[in-house]
Each structure stands twice: as C-alpha cells, then as structure tokens.
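All protein chains but one are shown at their positions in the complex.
For clarity, chains are labelled A and B in written order, and residue numbers in each chain start from 1.
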Amino acid sequence: MMDLLAGLGAAFGLLASGDGDLLQIVGLSLRVSVGATLVASLIGLPLGAWLAINRFAGRRMVIATLNALMGLPPVVVGLMVYVVFSRAGPLGVLGLLFTPTVMVVAQVIIITPLIASIAHQAIRELWADYHDLLISLNTTRLQRIRALLWDGRRALLTASLAGFGRAIGEVGAVMVVGGNIDHATRVLTTAIALETGKGNFAMALALGIVLIALALAVNLAVHALSRTERGSRW
Amino acid sequence: MVALEAVEIWRAGRRILGPLSLGLAADGVTILIGPNGSGKTSLLRALHGLERISGGRILWPGDAATLRARQAFVFQTPVLMRRSVVDCIAYPLILLGESRAAARAKAAAMAGGMGLGAALYRPASVLSGGERQKMALARALIRGPEVLFLDEPCANLDTTSTREIEALLSRARAGGTRIIMSTHDLGQARRLADDVVLLHEGAVIEQGDRRFFDGPATQAGCAFLNGELLS
Partner (left out) sequence: MRLSRFVASLAVAFWAQGAVAEDFKLAVTTSFDSSGLAEVLLPAIAADLGLRVQLLVVGTGQALELGEAGDVDAVLVHSKAAEEEFVAAGHATHRREIMYNDYVVIGPKADPAGAAAAGTAKDAFAAIARAEAPFVSRGDDSGTHKAELKLWKSAGIEPAGAWYSAVGQGMGAALNTAAGLDAYILSDRASWLTFGNKAGLVLLFQGDKALFNQYSYLPVNPAKHPHVKAVAAMRLEEWLTGPKAKALIDGYKIEGQTLFVFNAE
C-alpha cells in the first residue's frame, strides 16, 4: 500500500517536473507505438474488410488463423524478429537491431492480426446489413469496400485503438529487439521492467501510472477529434 | 417484357420455386399475392438478380450486363446506411460518378417531394418506420429505374404511411416506371394492381388482370380471395 501511494506521489512529481529523461522515454514510446499502429492499420483494416466481403476457398481457414494470431506472445515475436535482424541473421546487413525501427517492425507483426480481426468482424456485420442493397445497386467490389470502410469507420477506429493499446503496453518484443538502451531504445514498458528489477518499486509504479495516463490521453484525444460520442448515433 | 422459362429455385435440398413459366407485360403495376412461403419474395429477388436460380432462364430485353443498373429494389425492412438521410438517398448517384454536391441537391429535391425535408441532414436511423420506407423508395427512384421491385413494402407500416407510399407508387407508375411488387394486403392489391399473379407453394396458380378481384378463374383463386387457407 505504501508503495502504491509512493508511486502515485512520484508520478505526479515526475510529470510536474517535466523530467527530460521521462519526456524522451514517453516520446519514444509514442513514436514506436503510434508508428506501429499506423502501419498495422494500413495493412490490417483493408485486409479485414477484404476478408469480410470476398469468398474464396480456404477463407474460413484464413480467418481462423488470423484470429489465432491475435494470441501471438509478444516475447516470441520479439525473439523471432531478433533472430532475423541480428547480424548473424538474413536481414542483418540492414543493421536495424537495437533501433526504434525494428521495434516498430516487431509491434506491427504483433498488432496487425488484432486490428484485422476486429475490422473483419465489424465489416462482416455491416456487410450482412448492406449486402442486398449494395448488390441491388450494382456496385463494384471497390465501391463496396469503400462504402463499408467509410460507414464502418467508428468500428475501424476502435480496431486501431485496440492495436495501439496492445502495442504501447507490451514489453516482451521491444525489450528483446530494442535492448532497452538508455537514451536510444528505452520505452515506458522496458523502463518499468528495469526499475522493478532494481527494486525501485515507487519509480516503477510512477512510470506505470504515466503509461496508463498516456494510453488514456491518446484514446480520449482520438475520440474527441473524431467526435465519436457526440450527436449522431453512428 | 420479361419472360421466365421453367425457372426453379432450390435451397438446401428443398424446392422453393418452380418450375415456373411466366410472362410479364412491359408496363403497369404487377402485384404478386399468395400465402406465406409461396415464393413471392424468392421470385422478386430472382427477377432482380439477388438470388441465383437453380434451373431455367429469365429473359429480359436489352443488355444483360447493365440490367441491374436499370432496376431498383425496395426491401420489406429498409436497409439503412450509417449516413445522413440525404447521403443515403444520394448514394446511388455518387456510385454513378456524380459529384457529391450535385447528388445531394437531387436527393434533397426528391426527399422534399416525399415529405422528408425536415430530417435531411440527420442520421437515417432517426427516421420512423414509414419515413424509412419512403427514404428507401426515394433512393430506389433517384436513378429513374425502368423497373422497380418492392417486397411487401408496407407490411410494417401504419395506415398513414401506407397511404403515402401508395400515392408515391402511383406517381411513379404514371411517370412510366414498371412496378413489380408483392403484398399481403388484398385491399392494397386491389387499389394498385394492373395485373395479378397468385402464387402458392412455389407455383403460379393464376395470372390475370384486375378482373381477378371480381371473379377469379380458379377455385384456389376464389378460396384465396375469401380468406381461406389454401391446401
């Protein structure tokens, strides 16, 4: 209990002081996770929509696999990305190991299935609603995808935000591929792991509270900007 | 205008419709009547190309590829898009490549003529049942289709809305649109029909013009008009 209160106090202290190290860590956390969310959304949202409206042999298998991939343990993804990007590995020549870039790569792999799955589910329901109408109006496949993506944008936004939440909160992958290098690849989650390992629970809790606040702030900002809960029902 | 030759529809090993051979004239209002499960909805959807037929042919005049583009369908439960009323109505025009502004203007005019002007920029979901169906009708008519299909459009509506819809349909008919619709409401059938098709268990029992209502040609037709359950 004392640790929790101490943590809260430390959190406010950290935030109020605008500590330079903290700002750098927060900035990097955002860079990596927002970047990963954008890339994963560019891949996952259209993929989910495409799967919802196209019928082909093995479709159910693909959807089941996609849903299963949501359960990929981040640390295992991190390990596999590490092996690939290590100098001893196939993409080692790129020299990307222990850089923010490879952290983004790992997180994209982790969250794309999540975003695609949620998008698929949302678009599938919408497609079931719109199906007869869109066929009756003689739409092309591209027109259908556009109508579904646009009308389903709120659910797609939820999908993206779910991906972001997963990304900013994971520690296994970024720890392994980033190396938690001070001033270079240290993000909030790896910093928390570090402080916990050192026995500095108050600091670790403070960072944890900052992380929660950050995740909430991003979500609130996105909802405010997209005016999700105002006026219209959809 | 349209000819059906030995059309059959099978679903899950059961025969829903057919074998059915039918010819429909080129104008006016054709009403499909018959008990539940007689195949009215399936026939309408098959005519519009929403259902695949298992056997036989449906022959329309003109270019088969652009067929559906020259037709429109109003469903029993209107399909609402997650958009404003005016955008819902304008959508078919935007599909054709019209600019958003031009499409919206036409949609607004159409909606105004149907009494939907007040709710134009609100989401379609705020409309009442009758208003929703009027919106669906506006959306269906906005491209000036040659053929308009309606599947029991007034089944869930009150008297006032039904009257309004029927007035709009009469107007469309007067404007030259071919209307093929189904209904449960014999009174509505009487009011609107130029010709009638009575279906039962996937087969055509009787087909005729308005005089059907004064004296059907078949025993089943008489029984149906009397409100009896057909065997």
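As a working rule, contacts are C-beta pairs under 8 Å (C-beta built on N, C-alpha and C of every residue); 3 or more make two chains touch, one makes a residue touch a chain.
Just so it is clear, the model here is predicted, and its values are computed rather than measured.
Taking the full assembly into account, the omitted chain touches A. Of the options A:Asn67, A:Gln121, A:Asn200 or A:Asn219, the residue whose C-beta touches the omitted chain is A:Asn200. In the full complex, chain A contacts the hidden chain through residues 31, 35, 86-88, 92, 95, 97-98, 100, 179-184, 196-201.
The rule is short, and it goes like this: only the chains that are shown with their structure count from here on.
The geometric centre of chain A is 47 Å away from that of chain B, both derived from CA atoms. By the touch rule above, chain B contacts chain A in their complex via residues 48-50, 68-69, 71-73, 75, 79, 81-83, 91-92, 95, 122-123, 125-126. Across the complex, chain B is touched by residues 126, 129-130, 132-133, 135-139, 143, 147, 151-152, 232-234 of chain A.
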